[in-house]
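A single protein chain has been removed from this complex, and every other one stays in its place.
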Amino acid sequence: MVQQFIDWQANRHDYAKAWKKKNKGKVFGYFCTYMPEEVLYAAGVLPVRILGSHEPQNVTEPHIFAMFCPFCRDCLAQGLQGRYDYLDGIGIAQSCLHIRQAYTSWTKHIPREFSYYLNMPHKVQSKRAYPFLRGEIEDFVKAVEKWTGKKITDAKLKEAITVYNNNRRLMRELYELRKADKPPITGTEAMYITMAMQMTDKVEHSKALERLIKDLKKKKVERETGARLMVVGSENDDTKFLNMVESCGSTIVVDDHCTGSRYFWNDVKDGKDTLQTIADRYIERPPCPTKDWEERKRLPHILKLAKDWKAQGAILVQQKFCDPHELDMVALKKFLVANGIPCLQLELDVTVPIGQFKIRVEAFLEILRGEELF
Amino acid sequence: MAEKKAKYPTEPLKCWEEAKKIRLDYYKNYAYAHDTGGIRWAGGAWSFDAIPAGLGNDVYPITSEPYSASCAFNKDQSIKYLEATEKAGYARDLCAYMRNYWGSILLNDFVFTHQFPDEFKGVKGFPKPDFIWQDHICCSHAKWYQVVSELEGGIPNFTIDVAAGPEAAINDRMIDYLVGQMHDGIEWLEKVTGRKYNDNLLIKAVLNECRATSTWAEICCYNRNIPAPLEEKSMYSLYVLGTLHKSSQVVADFYEKLRDEVKHRAKNGIAAVPNEQCRVMTDTQPPWGFLKIFRYLENKYGCVSIGSLYTFALIGAWEVQEDGTWGPRKTPQQKKITIKDRDTALRVLAEWNLRKPEWQHFYSPHLKTDMMVRIAKEWKLHGVMLHYNRGCEGLSVGIAENRLGIQAAGFPVFIFEGNMGDEREFDEVRTTARMDAFMESLGIKPLQ
Partner (left out) sequence: MITAGIDMGAKNIKVIILEDGTVKGKALTPAGLDAKVALETAYGAALKDAKVTKADIKHITATGSGREFVDFANDNVSDVTSAARGAVHFYPNAKTVVDVGAEEGRGIRCDKNGKVMDFAVNEKCAAGAGAFTEAMARALELKLEELGPLSLKSTKAVPMNAQCAVFAESEVVSLVHAKTPKADISKAIHDAIADRIISMVRKVGFEDDIVLIGGVAKNVGFVAAMKRGLNKDIKIPTDPEFVSALGAALEAADKVKAGGK
C-alpha cells in the first residue's frame, strides 16, 4: 500500500528529473522546512528537500569541520557527488548553524543559477516577527519572479496554499488513523510517506495519500501493535533504524521531529493579506528548538501529541552534535518523565550501530512492559 | 649561553594595570550591586547593554562569555564546572562557555572568589541577576539563558533576536525588527525593575558604545606596523573590556587612552615581540587554558600574532576607509550627528551592531574569508593559524571554507583542533609539534 511512497523517496532524483522533463520547469532544493515553499510552487517551481543518503563519504571534510552534525555533511556530500546536479535553484531559511554550511559550501563549489537565503526570524514568540517575515517573504517573491520570469500573483499564491494545505490536512488525517488501538500503518511507513511528501509535487502526493487513507480505513490490521512509542528529535530519516525499533515489538504512533510532523502540522489560514497568512503559518508552526524561546512551547505540544496518540514511551533521537536538540534534551526528558512518558535517548549518525541500539531499545521496551503490569 | 640580541626595543604597556583594575571593578560592581541598592543583570557579550543603562547609573551587567572564559582560564575550577554540567545531563559537545557558566551556577560558585579571595570576600555563591537581557546570535544563545533561568528557579528573561543580515542587505525592515523588539524590551524593563526609563542615559550609552568600538578598531590598525606594538595574547586582556561593557564611559575613555599609548609605540617602533621575524593571525577564540602557545611561538620563533578577525571585530567597529583600506568606523559623534530621542538612539544602536564584521559570517563564511584575506594583506602576514574550536559553533561555523579561501588567496594556513573552554579537548604537545611543522614549512628558523 505504501510502496508508491517508498519508491518516490528511494528514487527521489529520478522523480525530480522526470518532473523537469515533463513540465519543463525548474527544481529548487531547500535545506530547512522553514522555507516558504508555497511561494516557489506558485511560480511553477518544484521545491524538494535535500536529504542525505546514509552512506559513509569522504568528500566533505575540506568544507565542513567534522564537529558539525552528520546530517549537514551528508547533505553536502550528495551535492558534491553530483546527485543533485539537476537542481536549478537552492535555498535555505535561517535555521540552525550546522545546515547553513551545507548551503554556503554548495553555493560556492556547486553553484546553481539561483540561490536564496531567507532571514526566517528566530524570535517567533515576538509580535515583531510577523511584519518582519512578511517583508522577507515579499522579497523572496520578487526574487523568485525574477529568477523564473513568472509573475506570482495573489491568485497563484492562494492556489499553492490550497494545494499545500490539502496535502497537510491529508497527512494529519493519516496521523489520526494512528490513534487507533491497532494503527494501520507503522512509524516506518509514515516516515516514507513524509519523506516522499518533501520530494514530490504535492498534488500527486495528495492523490496517492487519499487513496491510501481510503484503503487503510478498510484495512484489517493483523500486525501486533506492541508498545506505542513516540519519536522526538532532530532530523531523522533513518528508516532502517525506525524499522528496527518497530521490529522489537512496538509501533511508532506519532512524532515531533524535523523530518516528521513539524513539517506539515499547521496550515496557512485564511486572510486578506496572503503574504502575511503565509508568514503567520511559519511563525506559528511547531518550532525547532532554535526558535523555542523565551518560553518553552515545544514541550506542551509534544506532551499533547503523546497523550492524544496514547504513546507509552518516547525515543529521543538527535543527530550527533546537534546543539539545538541537545539544548532541549534535559528539559524535555524531565518534562516527559514527570508526565508519565519514559524516555530512551539515542544519538544518530549517518549509519548507526543497529545491533547495539537494538539491545537498548529492547531493554527500554521491557521497562515499558514492566510498567504495564503495575 | 649568549644573550639573544633583540631586534627591536620593547616595553610593557603602561595601561596594563588600569585595564586589570577596570575588569576587577566590573565584576565587583556586579557581585556587590545589591549592597548599594543597585541592580544587576546577565546576558551575552553582544547584548545591547546600552539599553539597560537607561535604568540608572547603578546598573551592573555580567556578560556570559568573558565570565566563562575566566572559568576556562582557571583549569581546576573549569573541570569541576564542566563535570557538574555533564552530570546534569548536558552533552559534551555543547558550547564550552555555556557549560562552564552552567556548571558555575550548578555548583553555586563564582569563579573570581578563587583568584581574588580578598576582593570577593562577601560573595557567597553565584550572584543571581535580577533579570536576563540577552540577544540571540547562535543556536545556543537564547537557550543558554532559558536554562539559566530554570536553574535559578526562574529569572525574568528578555532576549532580542538579531537574525537580520548580512550587512549589504540591511534595510529599514530589518532595523524595524530589531528596534521593535528593543522598544518592547524597554517597556518590559520598566515593568520588571519598577524603574522609570531615562532616554538621556540610553543616548549617552549608545554614543559610548560607538566610541569604544570604533576606538578599538583604531587600536588594532596600529598593528599594521612592523614591528607590531601589540601581540594577540595581551590584546585578549584588552579587548575583553569591550565585551564586558562596551556602552560604559569607563571603557570608552580607557580605549582612547590605550589608543594614544599604542599610537606612540607604533610611531617609535616599540615592539610587542622584540625579535619579530614572522607575522601571523589566528582565528576563533583561543584555547583559554593554553595561552602559553602564543608565548611558545614568540619565544621560539619570533612569531607574533597581530590579532585576528575575532580580536579585531568581536567588539571592533570597522568600515572601508576612503583609501580603500580597513579602518575604524566613523561614530555618530565624528559625523556630527546628534541623537535626540529614544527611537533614533535605538536605530543607531541596531544598525551599528548589524554592521559588525564578526556578525557577517553567520550569513556566509565567504564574507568572513574576504575580511580575513584583507587583514592578511594589509597587516602583511606570513600565514594564518586557525583554531578549529570545538567549543564554539558560532565562530567556527564555516571555518573549513575560510581555510580554503585564505589558501586560494595565497596565504599558508595552519589548523589545530581544540576547545576554547574544555581543556580535555586540547592537546598541547601535539599542537606545538604541528606549529613547529608549520614554521618549518614557512622557512622560519628558531631564534638562536
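Each chain carries a letter (A and B) given by its place in the written order, and its residues are counted from 1.
Heads up, the rule we're going with is that a contact is a pair of C-beta atoms (placed from the backbone, for glycine too) under 8 Å apart; a residue touches a chain by one contact, two chains touch by 3 or more.
Here the structure is a predicted model, which is why all the values come from computation and not from measurement.
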item	value
Contact set of the excluded chain (shown chains only)	A, B
Among A:P62, A:P111 or A:G271, residue touching the chain not depicted	A:P62
Residues belonging to subunit A that touch the chain removed from view	55-62, 66-67, 70, 320, 349-356
Touch list for subunit B against the chain that is not drawn	388, 390, 400, 403, 407, 412-413, 415, 417, 425, 429-430, 433-434, 436-437, 440-441
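We take it that only the chains that are shown with their structure count from here on.
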item	value
Rounded Å distance, subunit A centre to subunit B centre (Cα mean)	36
Contact set on subunit A toward subunit B in their complex	61-65, 67-68, 94, 96-98, 100-101, 104-105, 107-108, 117, 119-123, 126-129, 131-132, 135-136, 289-290, 293-294, 296, 320-321, 323-324, 326-331, 333
Contact footprint of subunit A on subunit B as seen in their complex	88-91, 93-95, 136, 138-140, 142-143, 146-147, 149-150, 157-161, 163-165, 173-174, 176-177, 180-181, 184, 362-366, 388, 390, 393-394, 396-401, 404
